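Complex shown without one protein chain; remaining protein chains in place.
Per-chain residue numbering starts at 1, and chain names A and B are given in the order in which the chains are listed.
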Amino acid sequence: MTVRPTADFDTAIDAAVSIGRITKKFGDVVAVDNISLDIVDGEFFALLGPSGCGKTTTLRMIAGLEFPTEGSLKIFGEEVGMLPPNKRPVNTVFQNYALFPHMSVIQNVGFGLKMNGVAKSEVADRAAEALEMVRLGGLANRRPSQLSGGQQQRVALARALVNRPKVLLLDEPLGALDLKLRQEMQEELKGLQRELGITFVFVTHDQEEALTMSDRIGIMHEGKLLQVGSPEQIYEKPSNRFVADFIGNTNLLEGTVQDAETVCLANGARISVASDHPAGTAVAVSLRPERAVIGKHESSGNGQTSVNGVIRSVTYLGNAVVYQVELDWMTLEAREENRTSVTRREPGQRVSISWNPQDVAVVAE
Amino acid sequence: MSSPVLPRGSAKLGLTVNAWLIYLFFYAPILLLVVFSFSADKNVGRWGGFTFDWYREFGQNDGVQSALGVSIRVALVSTLVAVVLGTMAALSLERFTFRGKKVFDALLYLPIIIPDVTMAVMMLLFFAQFFDLLDAWFGLSLSKGFGSIVISHIAFSISFVSVVVRARLAGMDDTLEEASMDLYASRWQAFRYVTLPLIFPGVAGGALLALTLSLDDVVITQFVAGPGSTTLPVFVFSLIRRGVTPLINAVSVIMLAISIVLVALSLFADRSKRASAKVSN
Partner (left out) sequence: MTQVLSHPEEVTPEFEKDAARAQSRRGFLMALPTFVYLGLFFVLPFLIVIVYSFATRNRFGGTDLSGWNFEAYRKLGDSVVRDILFRSIWLALITTIICLVLAYPFAYFIATRRPAVRNLMLVFVMIPFWSNFLVRNYAWRVLLGNDGPVSQLSEVLGLGETRVLFTPVAVVLGLVYGFLPFMILPLYAAIERIDLRLMEASRDLYASGWQSFRRVLLPLSMPGVIAGSILVFVPSLGAYVTPEILGGAKTTLLGSYIVTQFLTARNWPVGASLSFVLMAVMLAATLVYFRKGGRTL
């Protein structure tokens, strides 16, 4: 299945990167499988997915470090699929930074300008300026090996940005940093991106990072692009089962589509929920734990937006309480904010779980 | 693999052609030599029909046979001593600190990098002086021969053995020795049952290197050999200088075969070295 972004802009004109039906094979391994995607000029775009799903390969194709097996790749409307990396107006922040160990920090930062034939004095000025921008002005003459991880990360960033690329590619740039530094750098990166207005394509397998930082997210799985959308769209309306399960926690209630308004669950209950899948499709209804409302047993009664069960366990998380609720055919997770107004339930209590129809999503395979 | 950053087009072609040409350069002369060793033509570089004559002559020529015997004896004795000394040196450098260790380390490097002509001169002058002194002080008249060759070969082999064994020791986890001592092994038992088996591939590799070096050497041996005892390479070298004959072809091929057997063995030792390194990690 190919997913086109459902955005309301004119892709042909505004696309910074336009990927058309690209496939990449390494021998028998299909690393990237027929992906189409437009990345808008000026946006912060995250590619998210489990390990080995093809994120790095996609990014490397944009950078020119890997040639696609087939497909089209445009940067600002210009076909670049077969251009070597030095002929592309994009720069990369490598996963382990790839700083040149035999050059000083300032030489590293000035390298791209020098290769582009920029005059010596200008190289020096712009490199120094870029170092200031990442707040490393004082370390210009150090060797990369004399820097901390976070500092190396910033040098890598400066080395890429100093060339004023049209698109900046970042491959898990924060992966090697510890949690605290990571959060600091997330903000710093986001701020820089806003300030410079450069398109960022960011690869990560950390969903929280993707959700907090990006304008749009593309979810990849086994070489395929499953869904593209804003963080809200991805979280609230996952388009398929993998996405629903991969992003956050969710309960998947198995069933089949009966008609446009109704899904028949595995236990026979019919619940009313809108879906555009044809009747008879095997689907699951995704219900986020925090959207499950715990109420009195059989209280709402109609069975269309609720199910009945027994509380099996209670987990106290401080800011919230999580309940495992056993139905006669599956176990659901429900989560309640730990407010004083909310009454705590006990294991063994019979309860009902209900939801607002707009809070659930129907996902197919 | 086609990658945008690896050389492409003519550069890639150039690299590939260069590689094949270098292999051709390495192997064509050797293979042709093997072919010509079976040629009946008296002229060494011409094909004159197939024959085993030169190998038969190899078996019957007394000079060749006695030189071969000396070579083998020299190689075995010098390797044995060099392996023992070299392994001890390696252990002392990798597992202990003691005064003079730096000097010892540097000294061990020298025989590896010294040009062999210099080493040959050193040994020649040393033995000349040494035998003079023995004569003057004790009235002993000794002369160069088997003993002086073996002593010289040991002197340059120790260092190579110790380098190979050290590499092995450095890659080995020394907590294994501690673990064995924790399990009541004495120092000697820890060495005998844990360290030695683990470094054995390194010791074997060092021994093969020492054998090869001993069987290869011409220059040093020529300087310290006596009238009754020449090694095969020195003998062949003097034959070549008198003029090439098909016999030399045959002897050369046999020396080459010995080298290749030793390479094969050392590659094998290297493989088991890597395999057991994997286990110990």
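Here, a residue touches a chain if its C-beta (ideal position, glycine included) is under 8 Å from a C-beta of that chain, and two chains touch if they have at least 3 such contacts.
Keep in mind that this is a model prediction, so the values were computed, not measured.
Novice: In the whole complex, not just what's shown, which of B:Leu76, B:Ile114 or B:Leu140 touches the removed chain?
Specialist: The one listed residue touching the chain not shown is B:Ile114.
Novice: For the full complex, which residue in B:Phe126, B:Phe146 or B:Phe200 touches the chain that was left out?
Specialist: Only one listed residue reaches the unshown chain, and that is B:Phe126.
Novice: Return the single residue from B:Ala40, B:Leu142 or B:Leu256 that touches the missing chain.
Specialist: Of the candidates B:Ala40, B:Leu142 or B:Leu256, B:Leu256 is in touch with the missing chain.
Novice: Of the residues in chain B, which ones touch the absent chain?
Specialist: These residues of chain B touch the chain that is not shown: 1, 4-7, 11, 14-16, 18-19, 22-23, 25-27, 29-30, 32-33, 36, 43-46, 85-86, 88-89, 91-93, 95-101, 104, 107-108, 110-118, 120-126, 129, 151-152, 154-155, 158, 162, 212, 215-216, 218-219, 222-223, 233, 236-237, 240-241, 244, 248-249, 252, 255-256, 258-260, 262-263, 266-267.
Novice: Tell me, which residues in chain A touch the chain that this view leaves out?
Specialist: Listed in rising order, the touching residues are 63-65, 84-86, 90-92, 94, 96, 98-102, 111-112, 115-116, 159-160, 163.
We adopt the following convention: only the chains that are shown with their structure count from here on.
Novice: Using the touch rule from the top, collect the residues of chain A that touch chain B in their complex.
Specialist: Of all residues in chain A, those touching chain B are 64-67, 84-85.
Novice: Contact residues on chain B for chain A in the complex?
Specialist: By the definition above, chain B touches chain A via 2-5.
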